[in-house]
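Starting off with a structure, shown below.
A single protein chain has been omitted from the complex, and every remaining protein chain is retained in its original position.
Chain IDs A and B follow the sequence of writing; residue 1 opens each chain.
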Amino acid sequence: MLIRNVDPITFEVLSHRLHQITREMGITLERTGGTVTTTQQHDYNASLYRPDGEIMAAGETYGHHVVCAGQAVKRILERFGKEEIYPDDIFLLNDPYLAAIHNPDVYIICPIHHENVLVGWSATFVHVSDIGAMTPGGDSPEATEIFQEGIRIPGIKLVERGKLRRDVFDTITHMTRQPEAVGLDLKCEIAANNVAKARLQAMYEQYGPELMNAISSEMIQYTETILRNRIREIPDGVWSERLTIEADGPCKLTLTLRKEGEQLVFDFTGTDKQVRKGINLPFHGTCGFCFGAVLYSLAYDLPKNHGVLRPMEVIAPKGTIVHVQYPGPISMSTTSSGFGVGFLASSVLMQMLATSEKWRHEIVAPQASHRNCRHSGVNQYGRYCPFINMAHGALDGNGARVDRDGVDSGGSYMSVPNVEWMELHYPLLYLFRRHATDSAGAGKFRGGAGVESAHMLHDAPEGKIRGVAYGVAGLRNSGHGMFGGNPGAPSVMVLLQNTNANSLVGANKSPVDLSEIGGEPNFLPYCNFELKQNDVLYMRVASGGGYGDPLERDPERVRGDVLTGLVSKAAAREIYGVVLNGEGCQVDLAATQAQRKKIREEELRGPQ
Amino acid sequence: MEYVVGVDIGGTFTDCVILDSEGTVTLGKALSTPEDFSIGAVDAVRDAARYMGLAGEGELLASTKFFFHACTVADNTLITRAGPSTGLITTKGFGDTLLHMRGRTTEGLTETEAFHAAGQSKPDPIVRRPFIEEVSERIDYKGSVLIRLDPAEAEQAIRNLLAKEVQSIGVCLLWALSNDAHEQTIAKIVKEKYPSVYLTLSSEVAPFVGEYERTATTAFNAYIAPKIAAYLQQLGAVLKEKGLKREPLVMQSYGGVLRIEDTCKNAVGTIESGPVSGVIGSRFIGERIGLSNILATDMGGTTFKVSVIRNGLVEKDYKPVILRYQIYLTKIWVESIGAGGGSIAWIDPETGLLKVGPLGAGAYPGPVCYGHGGSEITVSDADLLLGYLNENYFLGGKMPLYKEKALRVLEERIARPMGMSAVEAASGIYRIINSHMSDLIRRATVERGYDPREFTLFAFGGAAPAHAARYAAELGIRQVIVPLTASVHGATGLVSSDVVYAYGKSEHLFVPADPRRINSHFSALVRKAVDHLRAAGFKEEEMSVVRSVDMRYRNQVHELNVPLKAGIGEVSEEEMDEVYATFDELYEQTYGPGAGYREAGKEIMAFRVLGTGLLERPNLRRYPLEKRDPASALKGERWVYFQEGGDFAPTQIYDFDRLTAGSDICGPAVIETPITTIVVNPKDRAFVDEFLNVRLYLNGA
Partner (left out) sequence: MSHPLGDSLEVYSDQGANWVRCTRCSHVIARLEEHWRKRCERRTFPPTKAGPLMTILVGHYVLQKLYCPGCGALLESDMVEQS
């Protein structure tokens, strides 16, 4: 029996309830938040911590922030000391050199007392609308050091003994480009923490501190024990992966996973030195992204708490991209090297799972994320918006699995706003938003197709809006194949200048064909740019990598993909070796067999 | 004698409730007949007629004033994907909208499912991609046409779909809610040239911003409308032939009934209308006994459902998730989890922890104790072993239960591997399932800013009365009511329904909004509702019209629905100021004090009108309260387990049929009715009220 000090029924009941609290915090953030990242993308954290900052219950979102918010609790404890932390205080911290990952992800941290004794903490973050950095919205491609990346708060009381410190609140919001929007962001975090406090206090009231403290430590013990058992069952080994991010030149990230007994060592030795571009990641962020990768693969069904961290060790040499030293810039870290680390960790874990008969069914071909864009400018109602998040990452195609295709436009638990929602609020017109043909990595099981979209200005009073291009820049972003599967199409962001889009519309034609839209294409690196009249921004998110040899894919599945437009006839023939005949695309089995044989023979003979 | 008839078709049984003019209730039951549901409907009416001593269903139907009906045709069609071949027409460039689903894959999943990366999936598309046609056209957010729709291209798209033998076509074009000209162009072609095709326009079924949800609603409607129409027309004809004089009225998911013709225009409105009837039934009984804050809980074989009635109003949901799709549908808010009498208890092989559900044993073979070959221990098995259920009086003795078998399997599969006694295992199962249910109620109340202690809990569905006192007490609820009609609660709801037309329309307006825009929307929607009510035969004084707006702080995504004061007159700026202030209040009530942030600015996202044609409420017969010693209803004594003593104790068993209004019973006790079993815990008290509802007062309340 894994549970020692609490009866197993009570354990089951209460651990379930603790998780419900984090869920309720998340719902509060979504319902009351003011930005798309919070309300639709689930890009937030809502977790509970033990009095010392250990994770008690992690919410259902990004794992990396769970670790960093725990770090934030520890920093608050150090800065204020227990004697200055009162019941009903609420703290704010966003310093990436202490605990946060980049400045716009603002942590709100709330001590929870029962009869004047500190019994735990709740913490949330949301990506606020603006943080006063050199670029609206916070991701600043031109920043070369942290000082250009917005306000940086090492810990401050936002609420003292239940009273909102209006002076502090206003001081913070006034350092941003849109105080009202940021005010709403902070308010939703306060509301979520208040919910957590009320619920946890009610549990302490009902069950008493002794049982509650025992439950939370048992939960951690429980998760740790099971996770260690699972790791032990898998053969020892060493696996590695690398990724190049293009930021004024190639920046290489390297990870080696050593699995020894019941320990997982993530070693980033060999990763390039930090750069003067905001893709550097604080060390706690690196740990957080590794935690997330373990959480979603080996621990997805366990109580999500500090027990997940215990069998893990992360080695990241100081001064590298994955362990930045002051005052290196970090503003784009989450979606660049952060997702990069997430990819590396996931990739090595998948390779590890592939050595276990029991765990290989949990393989999902890993994905090195996508490009992303945010606009800012004056909308059709004459109002300045610093944070127009295109949020298209929600439409990434997912990686293939051992026995199933990846999910088309599956994009994890995020969702993208409707085109109509975007057009209602911002001066934009979408030309298309669709699955990109031939984007999915081919394989015996193919990756999920990613989505491509294009938009231009519409009713923009200034005739232009700003854009910032971030995400994982590089030709090897997107899905990676496994065991013979092909990679997914790279994610790109292309500014097409001086296009025919408006004249096509004028001529009553839908601008859905890139060759008709025309214009001069600029593949955008990390940069600020302007979207002007007659410009079109084309974006393609990530697509899933394939699993296994495409020549072994069931020809009927290939036919289905051709009929739905996900695979072109040419690709069916050249990549899958499937010959389809006539209008109905019937599979010619004999011709297919011959074609497949020919392809493999030609491959082995080598390129002509 | 005149009758009011309610017929509720469920997955297994079709229930019937008859009320005569004196308020006497008669129940009827028959097996559902999925090949033609109208057969089961008539069977259930015949069953009731027989109890009433009538010659047959004809005599009953000939004297029926109102015939109310709820059907599961929409749900069945969707779940089994039994709809006709359906096509969809969209704006060029956006044909994948229904398939990408805005990326979401976890909506409607449990926590573990949501976290399970390798297990992700999307639902089977309601309309597959080859059946989706795109047409060149574009309207912007203001409703201005940017690219004109060429009728020839539209006709080609229709023909392409017809070539694939579609019988039903949905049309959802971008911004059709602001300007429906292009959708109407397509409608005109279909009506003139292909009149046999069912047509659904997004501007009619869901005129709200958001193309994914609107497309999904349109596709759902297109997919189920032909089935609904065929079924209801068949039912109408059969009942007419049997002597029914007035047209049947059909339950809608927002909790009102409509005529068949109006139902067919908006078939999507019948989704999950069955469970909704139960909520309306709870409201009705609440009205009769003077309760306006009710938690309606329904525990059947596989699912547990909760709805909230606050101040006599049912809570609504405007964007429900149906089969993992989010759609625009005004629906009574019902939250559910996989928990019921059939929920399976199991030991996690890796952790050794005892779990219950979410998987269920199903109706057949069902729990071990049914003796139909079931091999998984379920909640019902635990209930039997704890002494709550009577092995010789299940369903009034119609079905024997096998206790030894259940005990043997429990010991083998649960108790011994857990190192527990059989009692510990059974009571553990009972506790865990109760905690799952109280968690769901907590989600339905506490998470939405309501204090469960201010509510009375209604327990219906076969398994609820044996559990309700426990899952209610966990939340500090003090009174549980087991209604007399607990087993046919949906049908009870039907007979107490009103005719309701619900209309809405999106327009995005910054606050303070121009009163002319507000009035123009409201007057159009009110006119529509009033016209329909009049056509359905209602006079002005029988109508009630409620107007409301969906509001939020600027740029948020989730709205709160804020009602206006009663009336249909011109709305003044002052009145709207009050509405805006009400929003701030509602917001803090929902999300906690201090959560509101007026500085952010507000916006209106949609206008809604609910037009109700008030039907006469049926009477319920009152029985005189008598202070009689309940001992006369005593059936005997058996050993029943209660957690307070940690052991079995001799407990008195009462026969509900012999209890009279006014009977008072102190726990511990068990009350057996022919359809369910009510457990009265040690500190609780049971009281039979004047309508023969059993009220449980918890913890000495």
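FYI, contacts are C-beta pairs under 8 Å (C-beta built on N, C-alpha and C of every residue); 3 or more make two chains touch, one makes a residue touch a chain.
Model, not experiment: these values are computed from the prediction.
Chemist: Quick one: jot down which shown chains the absent chain touches.
Modeler: A
Chemist: Among A:S47, A:N486, A:N500 or A:T592, choose the residue that contacts the chain missing from this document, as touch is defined above.
Modeler: If we include the chain that is not displayed, A:N486 is the one touching it.
Chemist: Please identify which residue in A:E54, A:D105, A:D396 or A:D438 touches the non-displayed chain.
Modeler: Missing-chain contact among the listed residues: A:D438.
Chemist: For the chain left off this view, which of A:E83, A:D167, A:E357 or A:E583 is in contact with it?
Modeler: The missing chain is touched by A:E357.
Chemist: Spell out the interface residues on subunit A facing the chain that's missing from view.
Modeler: Given the touch definition above, subunit A has residues 235, 244, 351, 354-357, 360, 402, 436, 438-439, 441-442, 475-476, 480-487, 489-490, 492, 523, 540, 547-549, 551, 568, 570-571, 574-575, 600, 603-604, 606-607 touching the missing chain.
Here is the rule we go by: only the chains that are shown with their structure count from here on.
Chemist: Determine the centre-to-centre distance between subunit A and subunit B, using the mean Cα coordinates as centres, and give it in whole Å.
Modeler: Centre separation, subunit A to subunit B: 36 Å.
Chemist: Which residues of subunit A touch subunit B in their complex?
Modeler: 1-3, 8-9, 11-13, 16-17, 19-20, 23-24, 27-28, 30-36, 39-40, 60, 164, 179-181, 183-184, 187-188, 190-191, 194-195, 198-199, 222, 226, 229-230, 295-297, 300-301, 304, 361-364, 381, 394-396, 398, 401, 407-421, 423-425, 429-435, 451, 458-459, 505, 508-510, 512, 563-565
Chemist: Any idea which subunit B residues touch subunit A in the complex?
Modeler: 91-97, 99-106, 111-112, 114-118, 120-122, 128-130, 136-138, 140-142, 146-148, 150, 174-175, 209-213, 350-355, 418-419, 428, 431-432, 435-436, 439, 442-443, 446-447, 508, 510, 553-558, 587, 590-597, 599-601
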